[in-house]
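Working notes, structure below.
All protein chains of the complex are present and in place, except for one that has been dropped.
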Amino acid sequence: MLGSIKSNKFQYESQKLAMNYFRVAIVLFGAQLLMGLIAATQFLYPSFLFEVYDFSVARMVHINALVVWMLYAMIGSVYLLLPDETGIEAVGIKLGKLAFWVLTAAVTVVVLVYIFIQVGPGSEATIWLINEGREYIEAPRWADIGIVVVVLIFYYNVFATYMKGEKTGIMTVLVADLFALAGLYLCGMFFTSNISMDQYWWWWVIHLWVEATWEVFVGSLAAYGLIKILGAKREIVEMWLWIEVLMLFGSGILGLGHHYFWIGTPEYWWEIGALFSALEPVPLVAMFVHVLYDWGKEQGHAEAGQAGHAVKNSPAMAWIAINAFGNFLGAGIWGFFHTLPQVNIYTHGTQFTAAHGHLAFFGAYATILIGMMYLGVQRAYAIERMRMTFKTKMAIALLITGILGMTVSLTIAGYEQVLVERADLGGGWDAYFIAQNLPWMLQAMGWRLVMGLVMFTGFIFLVADLFTIGKAKEHAEQESVGAAAA
Amino acid sequence: MSEKKVSVWTSITFWRRSAAWVTGTAVVLLMWLTFNTIGQISMGTDEDLQNGVKKRIPAPTVINYKIDYAYDEKRGHEVPVIGEKELFFGKEWSADEAAELLRHGKLTQQAKNCMNCHTLLGNGAYYAPDLTKAWLDPKWNDGTMTGITGKDTVEEAMAEFLMHPSQFPTHARMMPNLGITKEEAIALVAFLKHMSAIDTNGFPRNFSQSAKRLEGGTHAW
Partner (left out) sequence: MEPVIMLPQIAADEFLRIFVVATLVLVFGVGYAALITLSKMGLIPKRVAPFGYIFWILQAYCLYDLSVLIHSSPFTAKVLMVAMLAYFFAPHLYFYLIEQSEKRYGEAEES
């Protein structure tokens, strides 16, 4: 991808900026995987880096790198599609570039503080300067405010460009969705001594991001991808996008209830949470069928005509198809089987949640964002038809094997935890450690580490591929065929 | 089956409006539920405690009372039971003192990043035991940890452990030394005791069972 500095055939500055966001995103993705490997090792060998670089630190950087790389890739994706959709350059591109460097500097400082200072005394100063100690949104308050400012600049760019340029359906969804996404972050920026109140609002950020606004964001990206890659009809794609928005927000917003079963909130959340979270897989099924339908249809058209192949960017298309599948599998199946309160009282806070988290974040978000990176590379080199290379395929195979292997391991660990620690022993200190010491748990953790290494190998292939695919010769013959057809 | 050329079902405007209406309705419902819930999860007052008024989240002064977690026939699961008064670190804490202590405890909990190993109310990381009812855990109440730390009361044992966790290992997976001071440790114990009095709709379930199974008795103090 660095190669795209040399080959930078973008028409728009906005798209060059998008590549910068993608570059940082991929570095943070690597950091996330490394931290995951450290934490996974500590599960097996607790003395590894003990009191030097503890599990809590590795895990904090692991999940923060995850959130931040995804936000970077999401912002990058928006800058990539903004000129395409609106037909004009981003309005405040200079400000946008400045915001990128400010954000990257701030992220670097936050991560260095996490790694080297780790914890502070129990005072307001720690929350302002070191870390806020709230899972996923640990960023200290100064960084919170910085993030808000940068996001406002980004949002200004999107909104003003939208107002000035063409107003497509995809852009309308994005403008509304990003507003909600950015606004929700404010819910995580206050302190209270009341842990229940704390978690009530904390879930507004976390749940309404990953199970509502991010999902709609992914729907918009998939819609854009289908138009760009397959040449799907815009009207049809946008009609489906609105139906998906309806179903995702219709189920996802009140699906928030499934986090309010046990945090001190009233019992009525049981029914609300169960009902709406049971509906949550429905839009995922619809998205799954829709992507495959469009693919099959356009491929059918292409074969009927002379074009031969409908897909203009096969790595991106592969990742979007994997997204449709992964979203259903990770968010749908792995979410559904422990979401009902009758079951959740046993599974809440076990490795089940970890299994679901790993597969859902990867399946629903990492996949499509990687697809967007391939779209960016295609544009950087102005490749007519981008084909998979050997490295693309290796990356896909290894990343998927790794994530599925980890998920299955964690599911087995979670199942054992539910039976022994929860159903039988009823939780507590001894119950916890009895369950942690059983061979089922230890072997599951062993396989999790192995599968993490598989995933990391896949990541190396992915980076190598993004660096080199622009110059690969696979596209050349296709290009000449395409030129002949045209 | 009208033979109109265009069906409303394929109208983008129709779906856009439907999406807006459904989203709007869901948001309004969520707002309404939030107002109700916020009312129910606001902390109670010291008077509530004195008058035996049950609150889902009791006042910070709940640290001055004995707390149990017992099966409730009506609700079909365990609920916290607030009992008689007891001293906490050898004194009774006034409303202001208790509130300040709880605040310090919560700040420390965040500053020391507890949630990236432990779960609190079931949320967090899965590397260490859940802390929701840690105050009531048999490990502290059956003499094990008081014995190991050489303290007489649960609160003193907990504070001692928090200050020097790796000096009292019970498992290969140890808690690291986080530089917790004496004041922070006391505040953290108050935070944990307060959390154990939160009505979590029966989570964690069968909490006393491990004690019965392992010790042949209840975990009562």
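Here the chain labels run A and B in written order, and each chain numbers its own residues starting at 1.
Everything below uses one rule, namely that contacts are C-beta pairs under 8 Å (C-beta built on N, C-alpha and C of every residue); 3 or more make two chains touch, one makes a residue touch a chain.
Everything numeric here is computed off the predicted structure, so don't read it as measured data.
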item	value
Partner chains on view for the chain not depicted	A, B
Options A:F328, A:F361, A:Y432 or A:F459, residue touching the unrepresented chain	A:F328
Option touching the unshown chain, where A:W101, A:Y293 or A:F390 are the choices	A:Y293
Among A:K97, A:R141 or A:K233, residue touching the chain not depicted	A:K233
For chain A, the residues touching the chain missing from this view	231, 233-236, 239, 243, 267, 270, 281-282, 285-286, 288-289, 292-293, 296-297, 300, 328, 332-333, 336-338, 340-343, 345-346, 415, 418-419, 423-424
Residues of chain B (touch criterion as defined above) contacting the omitted chain	6-7, 9-10, 73-77, 202, 205-206
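We adopt the following convention: only the chains that are shown with their structure count from here on.
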item	value
Whole-Å gap between the CA centroids of chain A and chain B	29
Residue numbers on chain A that touch chain B, as the complex places them	39, 42-43, 46-47, 50-51, 54-57, 59-60, 118-124, 126-127, 130-135, 138, 169, 172, 191-200, 235, 238-239, 242-243, 245-246, 249-250, 253-254, 256, 259-270, 272, 345-346, 348-351, 353-354, 422-433, 436
Footprint of chain A on chain B - complex, ascending	10, 12, 15-16, 18-19, 22-23, 26-27, 29-30, 33-34, 36-38, 40-43, 56-57, 60, 99, 102-117, 119-130, 133-134, 137-139, 166, 170-174, 176-181, 184, 187-188, 191, 195, 198-211, 213-214
